[in-house]
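Mind looking over this structure? Questions follow.
A single protein chain has been omitted; all remaining protein chains appear in their positions.
Which chain is which? They are A and B, in the order written, and residues in each are numbered from 1.
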Amino acid sequence: MRNVRYGLAKTAKRQMSKSVQRIQGDLEFGAAIRRLPQFAGLGTLSALLLAMRPASAKSRKSEKGSLHSETQVYHSTATLTLNEVAVHIEISVRDGVPIYRQIVNQVRYLIASGQLAVGEELPPIRTLAEQLSVTPNTIVKAYDALQTEGLLVKRQGAGTYVSELASPIRKSEQRKILTQRADALLAEARQFSFSYEEVLELIHKRQAALDRTLPKGPGDV
Amino acid sequence: MSNEAMSNQVVEVQNLSRRFDKLWALEEVNFTIQPGLVYGLVGANGAGKTTLIKHLLGLLKAKQGSVRVFGLDPVAHPVEVLSRIGYLSEERDLPEWMRIDEFLSYSAAYYPAWDHQYAASLIATFGLDVSKKIKQLSKGMRAQVGLVAAVAHHPQLLVLDEPSTGLDAIVRKDILNAVIREVADNGRTAIFSSHLLDEVELMSDQVLMFHQGKLLLFGSVEQLREQHHRLEVRFATERAQLPAIDGLLSSEQHGQHHKQTWSLVCHGDASEIQIAIAAIDGEITQMRSASLQEIFVSRAGRSYQVEV
Partner (left out) sequence: MLSVASQPLGAMLWELWQISRRDLLLRFGFVATCLLLLFAMSKSLDEPQMTVVRGIVVMLTAVACIFSTTWMVDFDNQQLGFIFRLGFTRPVSSRQLVLVPMLFSIAASMLGYVACGLIANLLLDLSLPLAGPALLIGFTVCLMISVVWSVTHSIEKLIAGFLVVAAILGGLTLRHPPLVGEPILLAIGMPEYYHFQWFDYVGMALLIGLSILVTIHAVGRQRHGEAIRWSLLLTSIFSGRIGNRFFESSKTWLETCTRPQALRNSWSAQCWLELRRSGNLLVVVLATPIVVLAFIAGVPLINESWGGAHAPRMWMGVILFSPMFFQLLATDAVIGLRHNQGSTELSQFDATRPLRCDEMIAIKLAAVSGWSWLGSLLMIATAFAHSMFTWNWQYWQELQQAATAIYQQVASGNWSQGTLANPALSPDGGSGASLAWLITNCLVVLFIASIFSTALLMNFVYCMAKFPRVLFCMMLLFLLHIGLFAWDVQVGRFGFLWRFYGYAIPLGLNILSIFAIGLGMRSRLQSKRYLAVTLSLWLLLMLCSFLIVQCFSSAVPLASIQPTIRLWGSTMLLVPLAAVAFAPWALAAFRHG
């Protein structure tokens, strides 16, 4: 259902993008990364709810049923080319997250992951709206929210840029995102009746696999 | 009712009702449309969307209630109102015998604000051959020509009746982009009706949901989604029927043998619903805000149930 097309950085120079590109074939990891920004927005409520859910065969059945009822998922993708770096923003109607929130989360994630550098210009409202096929006011709202968070600055008549303040925020943002991701992982593991040790073991294994594909080791980001 | 108060609202509909024979096409409809926003008109076929649009254009006279567009009655002032509206009809009926260039300059004559450059650039983007007759065009090209005629005078209000029906993704995107451009660059207002609810969810700031002539819901997309929740509930014992819950709009059970899991769509405050579910020994396994599609199906479905 989820599309795992993660051609995030065809022309990317940054290391993070490169590493992602290398492990593109690895579906599990790709899917997990792809869900990142959305989880960030879901907040802890659903993660906690999921965590509280006892593992059982029935719950899986119910999920199947709900998937069945949602026959059509509306995706919208935008590829932004910023300083020769192509990045994706992808929104989905069925996420249960307001669309402007999805954009906020993804831009925040792009900043946190370094794909958007300080001082870089974001696409004009109209361009992004056209690419995502969303109403311009949603973009306005998203940019406004990011501006109040201090991640973006609007220069009079010159567009919207990633603010200077974004760089100190970055580390904490990254931590926040990783925390959420860890929460999600643990919740899912609980649901699948995996013990904490098993999860740790799995993480070790994946780290080893990642090391093999990327001899230099994971990037600094 | 002062003139100033009216003038900053693009559309004001008050107590509008319309009956065709014995069928209510519109019943007690009230809403106002603010400038600079995109309004999505949602509803099943025959819910009253087209009837409403016809009222806005003055193609139907308000028999009960009133319709004001730019503070004017569209029936009494067709010229003033229509020259500020861009309209793309569902059938896209255009004069078949005209060539595209003829049609464009013909349409331009009606609108003093016609932007020839813009029209030409749109035609170029769509890759249309202006020497072709409209008769020879495909459905998508027809929609594109209709679209150019609808937006080239930069209308203050863009009215699109089922713009996506029967079109491929590319032309659909063309149309949506034209709406986005008008709204983003010029701060124009747009109303579009559609039964592709996902499209409406993405494209509109405000949603007007019609069902059997009534304005079921009216509000911003986020507001609506915040108010509606979709839950997966599990009960310890099997249940043939759910007890009454405040704000429950629709319920559906999964699995033929184990009638323990239900998926619900509820309206109201999230915490109150959680309390209500807990009170009937239900366990919430999943909870998220409902999509427009789910809201519509549950809302429209319920009134069907009530009637049957």
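Throughout what follows, a contact is a pair of C-beta atoms (placed from the backbone, for glycine too) under 8 Å apart; a residue touches a chain by one contact, two chains touch by 3 or more.
These numbers were taken from a predicted model, which means no experiment stands behind them.
> Which of the displayed chains are touched by the chain that has been omitted?
By the stated touch criterion, the chain not on view contacts B.
> Check each of B:Val29, B:Leu60, B:Ile191 or B:Ile277 against the chain that is not shown and name the one that touches it.
That would be B:Leu60, which touches the missing chain.
> Suppose we count only contacts with the excluded chain; which residues of chain B make the list?
Given the touch definition above, chain B has residues 54, 57-61, 75, 78-85, 87, 89, 93-98, 101-102, 105-111, 135 touching the missing chain.
Just so it is clear, only the chains that are shown with their structure count from here on.
> Which residues, counting only chain B, touch chain A once they are in their complex?
36-38, 173, 176-177, 180-181, 183-185, 198-199, 201-205, 221-222, 225-226, 230, 232, 234, 252, 254-255, 258, 260-261, 263, 284-293
> Under the definition above, what is the set of chain A residues touching chain B in their complex?
Checking each residue of chain A against chain B gives 42, 45-46, 49-50, 53, 58-59, 61-62, 65-66, 69-70, 72-74, 76, 91, 93-94, 96-100, 125-126, 129-130, 132-138.
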